[in-house]
Structures are given as C-alpha cells and as structure tokens.
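Here the structure is laid out as structure tokens; the discussion comes afterwards.
Excluded from the complex is one protein chain; the other protein chains are retained at their positions.
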Amino acid sequence: MNALVEARSLTMRFGGLVAVSEFSAAIAPGAIVGLIGPNGAGKTTCFNMITGFYRPTQGQVLLDGRDITGLPPHAVCEAGIARTFQNIRLFGNGTALENVLVGMYVRQKSFWWQSALFWPPALREEARQRTRAMELLDAVGLTSVAGEKASSLPYGAQRRLEIARALATAPRFLLLDEPAAGMNPQESQELMEFIRHIRDAFSLTILLIEHDMKVVMGVCEHIYVLDYGVTIAQGPPAAIQSNPKVIEAYLGEEALAYA
Amino acid sequence: MTIEIFLQHLLNGLTLGSLYALIAIGYTMVYGILRLINFAHSEIFMLGAYFVFWGVTLFHLPWPLALVAAVAAVALVGVLVDRVAYRPLRDAPRISALISAIGVSFFLQNVAIVLFKAIPREVYRPEWLENPMIMGGVRVLPLTLFVPVLSLLLMLGLMYIVYHTKPGLGMRAISKDIETSALMGVPVNSIIALTFGLGSALAAASGIMWALRYPQLQPIMGVIPGFKAFIAAVFGGIGSIPGAVIGGLVLGFLEILIVAFFPDLAGYRDAFAFVLLIVVLLVKPTGLLGARPEEKV
Partner (left out) sequence: MKRYHVFALNFMLVGVLAALLVCAQRFLDGYSIQILNLVAINILLALSLNLIYGFTGMFSLGHAGFMAIGAYVCAILILSPDQKAMLFLLEPAYPWIESAHAPFVVAVFAGGLAAAAMAAVVGFPLLRLGDDYLGIATLGFAEIVRVVANNVPRITNGALGFKGIPAYANLWWNYGWCLLALVLIVRILRSNTGRCFKAIRDDEVAARAMGVNVFRLKLLSFSLGAFFAGVGGGLLASLLTTIDPKMFLFVLTFNVLMIVVMGGLGSVTGSVIAGAAVTIILEWLRFVEDPITLGSVTLPGIPGMRMVVFSLLLIAVILFRREGLMGTREISWEGIAAWLRQRRKA
C-alpha cells in the first residue's frame, strides 16, 4: 500500500505531560479514516501536529513521501492539507462567500498590487475565484446565504461553511475535527452521506475526529483509537467495536451501548 | 571616576529605581488582574505631586497632613477612573479598555493643564530635606536616603496586604481566574477597586517624592516616568509584584550608570528604556518572574 499521509511515531510533550506518544498511521489515498478516543486522549493534538500548529517533540509527518514535519501551518496547507476546527473558527465579520474566497488565497497566482492596479489577468483570476467559490458553496448547499455574515449563520451551516472553506484550499488531505458535534441523528445521517460525497467529488483523503459512534462506524473504513495519548487499537470498524481495550476505555460512554 | 562619585551614582540609581518600582507596582497589579495597561497611571502619579503642593501652598496644610490627604485623594481618583472608564468594558475586547485608558490619560493630563497651566512650577521643599549630610566622604541629600527607605516601607506594606490579608487573597485569586473567583464568591468589583486604590496610592507617593527630588511640577511630568515604570513591570514579569520592584530598581540603576559611564549617550537617556522593552518583549516576553498562559488552538 502506498500511503498518501504517513505519521511516524509522532510524540508531543508539554513539559512533563506526554499528550501523544508514538502515534503512527499510514493513510491510503481516498480513505476515510477515524480518530477516536475519550476526551483529552490527544486527538486534537494529533491534528495540530499534522497541520503544523505544534512542532512534534519527536516523529515525522509525510505527505506523499515528502517530509512536512515542522513546516508552519500555512505551508502545510499549501502542501495540500486542510482542516476544520472543533469549535468552529470562521471569519465572523466576513460573508460566507468571503470566507471561502480566503481559502482560495493560498492557490492565488497574482500579487496584491496587481489587482489593486486593475491588472487584467489579476482581475480575471479574481472573477474565476468568485465563480469557483460559488460552486463550493453550492456543493455544501449554502448558495442562498453566500452574502450573509458568517457569524449570523445557523450552527449547522457554519460547520458546512468551514468545510467549504477548507475545500477552497484545494487539499488532497482533509482533517475534520468533530464534524457531527451538536447535530441531531437526522443531520448526522446526512453528514455521513456528505463526507462520502466530498471524498468522491474532490478526490480527497479524509481523517476525522468524532465522538458520535454512529458516524464513525458508519463512514470510516479504518479507525485509530487513542487513550491517554497512546494508540490502544486500530483496524476496521467491526474489529474496533469488539475490541475489549476500546470498550474498557469507553466504559460508560456511547461505545458500551453500541458494542 | 572616584569611588565616592560611583557611590553617589549608585545612591541616585537606588532613588530613581525605587520611584520607578513604586509606579511599576500599580501597573503590574492592574495588568495581572485585568490584562489592561493602565495608561492613566502616569497621570495618577502626576496628580499626587500636584495635590500635595496644592495642599501645602493653597490650603496651608502641615506637610504630613498634606501628604496623607493627597495620597488618599489620588487613590480615590484611581478608583473612580476604574469605575467610570474601565468597569463598563470588562466584557469588551481587551483593546477597547486600553483605548479607554489612553483616553483617560489624555483627559487627566489636559485637565491638569486647564487647572494648573502648562508651565512648569518650582516645588517648595521643606528645609530639613535641603541640607546635605556628609557620610563617609559622600555628600548625601537627606532625600536620597529618605526616598528608598520610605519606598521600601510602602512596598513591604503592600506585600503584607497582598500576601497576608483576605482582600489580598482575593486579588491573587482574581489574577488567576476572574470568572471562577466571581463564582466562588470573591467580590470581584470591590477587590478590583481596592487594587486601583492601592496602586494609585503608591503612584501618588512616588509622584510626591519625585517632585521633591527633581523639584518641578508640570502636567506632563508623569508621561516619561510612567512609560519607564511600565517597562520596568514588563521587564520584571508583568503581573508579579516582586518582579516590578526588581524591574524598577534595575531600570533606575541602568539609566543612571549608563549616563555616568557613557556621557555621550546622555541625549538618548529616554530611549534606553524603550530599547530594553523591545528587547525583553522579543527575547523573553514573560519577563524575569512572570508567566503567561499560552493560546490554545
């Protein structure tokens, strides 16, 4: 198997605390992979290491064979990795459309002064970006609110807008941090369809953190389980559900009822 | 440079440093609790100096009474400033309160210009402070000794309040976490008012001693010492009271000694502190004794 993304024994220490220890994963192109674990298990820390927000104490991240460890977040994004945030982080004062356009900046060819000085190729590029941004909004079903202020959108729409903004950076690898948080069963059902849809439509590879076990088990092809920073299990959903270590880690949480 | 002159410089540095330290404590306490650079603090310092000489010349109060009255009045001004200009902005973005503070600073400065006129005035000094004493070959003004000693006493008093009394416990709790403290029943607003009062009282004391030491009063007299004291607070680690004291002393010594050893740089005297500030912010933004929480992604 030729992995698109590879994490090699990623370790993150904060002072004496080991937040994540030796996290290794190889994610095949086109896969939808889950990262689960109880609160505080180090899932978001893994995301932050992969996306360049934290420099891992130890270990490497490879994208398509290229070592991207230690790159700053914007360079990681440029390399083809996009993410969403657990507690939605939109540009609140901008419209939905503007949020998506910011995502396109990383692929922009023209310089800042070209568009300011009415340089025709730059103006054409801006027009193209606008069209593309509307397409992306359409893909997440937000065309009708393109001109609305992002902070005024309902919660679910904000989640989808964040995904559209991430897609605007033209990623190959997308990290979703709790996309189903705060959704009712109906909505999370739709979300599963949606995740599969964008994977196919944008030929993505997806890694997602999720607490909603229905979503994780329903959409992921492979799952990593973290507990206290240690990878306690990995495998296809069926194997994870019956794994005694996982059940123990989740004792009293959703997994027990589900197992 | 003879040893006597060097000692003289050291004493001057100690005097200047303890004056900075007294102002710096006010900055550091307010920043520790509200994360606010209280720009108006330098005007509080200036008001202290004016009030006491007003008391003496206009109301013919005896010195000790004028001192106490001025310090109390300035503490009241400090509390009022917080009540009117900062308290309504507790939930606003931090920079809003900062802009408000800058506004208050200019307001007080210009009120002082309106009331006292912009021209500098001579300060009348009580006689017993004027006659120099000779100690071991060093010519010492009583003030040069009086300032560090009184400053030390004031600082000890403050430390006692902060570390050994119930309101002091409240202050320390609020500076750790204002919301939780409120939930735990700490009377947040009164404690903050007390903080402003104490900080302002120290600044007033510093202003009075400053005016005696460098005998001139003018409405903008607080600006430069205020900035320098703030820098001292950052250098010592903003939020830490011992840090403010150390920072103030270090800055005082540095300023006097650099000018003493490199007289060519005397013109740049007011820039030293800012250079120090920028260096500290870049190299160790938490200062000597401070700690700041990291931002979470």
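Should a chain be cited, it is by its letter among A and B, assigned in written order, with residues numbered from 1 in that chain.
Simple rule for what comes next: a residue touches a chain if its C-beta (ideal position, glycine included) is under 8 Å from a C-beta of that chain, and two chains touch if they have at least 3 such contacts.
Fair warning: this is a prediction, and the values are worked out from it, not measured in the lab.
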{"item": "Which displayed chains the hidden chain touches across the whole complex", "value": "A, B"}
{"item": "Full-complex contact with the absent chain, from B:Leu10, B:Leu76, B:Val140 or B:Leu281", "value": "B:Leu281"}
{"item": "Touch with the omitted chain, as defined above, among A:Glu6, A:Glu78, A:Glu148 or A:Glu190", "value": "A:Glu78"}
{"item": "Option touching the unshown chain, where A:Asn2, A:Asn39 or A:Asn93 are the choices", "value": "A:Asn93"}
{"item": "Of B:Trp63, B:Phe106 or B:Tyr214, the residue in touch with the unshown chain", "value": "B:Phe106"}
{"item": "Contacts of chain A with the absent chain, listed as residue ranges", "value": "51, 53, 72-74, 77-78, 82-83, 85, 89-94, 98-99, 101-106, 108, 112, 115-118, 122, 126, 129, 165-166, 168-169"}
{"item": "Touch residues of chain B, complete complex, unshown partner", "value": "35-37, 85, 88-89, 92, 94-96, 98-100, 102-107, 109-114, 117-118, 219, 223, 227, 230-231, 234, 267-268, 270-271, 273-275, 277-278, 281-282, 285, 295, 297"}
